[in-house]
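Missing here: one protein chain of the complex. Every other protein chain is in place.
Moving on to chain A:
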């Protein structure tokens, strides 16, 4: 291969889009490593503390698109304290100083300050795309800076972030010369927006394909917007409340009919269900539907809507749909690939509609293309899971959450080991799995034995002994992320194969049986791991007894040693 000029190699590498392929290619030989690193434009960093900005810039000087992930996944469920870390500022600062030509920044679970956004907006003249998912720390002032300064902005996508509303007019900060927007998603913002400015913005951005509004945009504004943007592919309505007998509603119906390109629909943050029929005309072509933020839509209305959606490939919904409703989905949505059913009531109210194993079995029978599932349910059985495994061998992601975390098989009262065992045995391509319900070490034996492609596993209130965790660590060769809470796994499992953790991105263990002593031992043996102990609560002892259990441990491989921005309550051993 050393008689190929570098330009040829580079041209060949251009066809490699996945970062894993590029990573593999860079390991072949020094010359390939060198060509690859100078030509890589998109860099993915799954754990922002595994490397640092300097190393990124040194290795990939031509980076144009950076994806960074910060906090561990369990931070979503309030298990990680607020100021644990994951700050983006140092990355932006370093890239600005080094003259990186940054065009795209995608962040997940990171802390993003207004200062970071301002620096970002002013440092990269070609900046085009900002995607923030589950981030926090910024306000609408930061968004104003982006709007004002990024002359070629194509994408501003805010998904499920905690944003402080400063009652400024950030939307009005897009200059009249801004016509480049392709995607704008501000559904997670709480405050008012300048609706007139929004309408003008939409009118001048002729390439706009994706628009997701927040609850402050009323239905009549939606109508005016759709008239200006019939070319939309993806629409997130704001509030969907109006008098269905009004002229405004009538105009909306007509406007929607003209939007023949809409393939993805979401929103309905406030809804009058009598207004829903307005969207029926676009349902026929929908491939993606997200009604999981619309608790106001009852089961019967959901069913009526879904009956029109024969081409649906992705459906996110609340469990108000019920098992019957899922039956309708099963007979209507033959192209379904991804289903997420979220709980509608967390507090177990009386008459709470939830879904059971029945709904899931129906879906598996009706939707053979199903490959991704998130299912919160009231109960489950092994028989159901075995049937699902038979019907749908193509699962890549399978996440089951019983509302009672240790509930046994609803019919036999047995653990759900056999059911999950059937899933891992049948679904040879399974990459992500979350288990719940009453589970013994047996389920982990099955997982270790069969889940050969498994990359991420989430465990809660499961297992009997260290054996369980050992089965997983020994068996799942491709495991990247393991997160465990409230399970009886301890030091023996933790220390059995310390080298394993360098093949993984991270391990989270909380409310398990591991002790300080074992964590210290692990940290000593493995200098290229950061073993973090997270101590909340008032009593932070100076040197806890080695025999004390650790409440929360998060360990991850890293090239750059202990991080210097850890707060007081996080100790890197």
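The definition used in the following text is that a residue touches a chain if its C-beta (ideal position, glycine included) is under 8 Å from a C-beta of that chain, and two chains touch if they have at least 3 such contacts; residues count from 1.
As a working rule, contacts and distances are computed from a predicted model.
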item	value
From "Dihydropyrimidinase-related protein 4", "Phosphatidylinositol glycan anchor biosynthesis, class T", "Auxin-responsive protein" or "Myosin, light chain 13", the hidden chain's UniProt protein name	"Auxin-responsive protein"
Contact partner of the left-out chain, one of A:403, A:495 or A:566	A:403
Residue of A:13, A:32, A:49 or A:74 touching the missing chain in the full complex	A:74
Candidates A:344, A:506 or A:521 - the one touching the absent chain	A:344
Contact footprint on chain A, counting only the chain that is left out	74, 76-79, 81-82, 134, 160-162, 188, 292-293, 295, 318, 342-348, 376, 401, 403-407, 434, 438, 458, 460-461, 485-488, 490-491, 511-513, 515, 536-539, 545, 547-549, 551
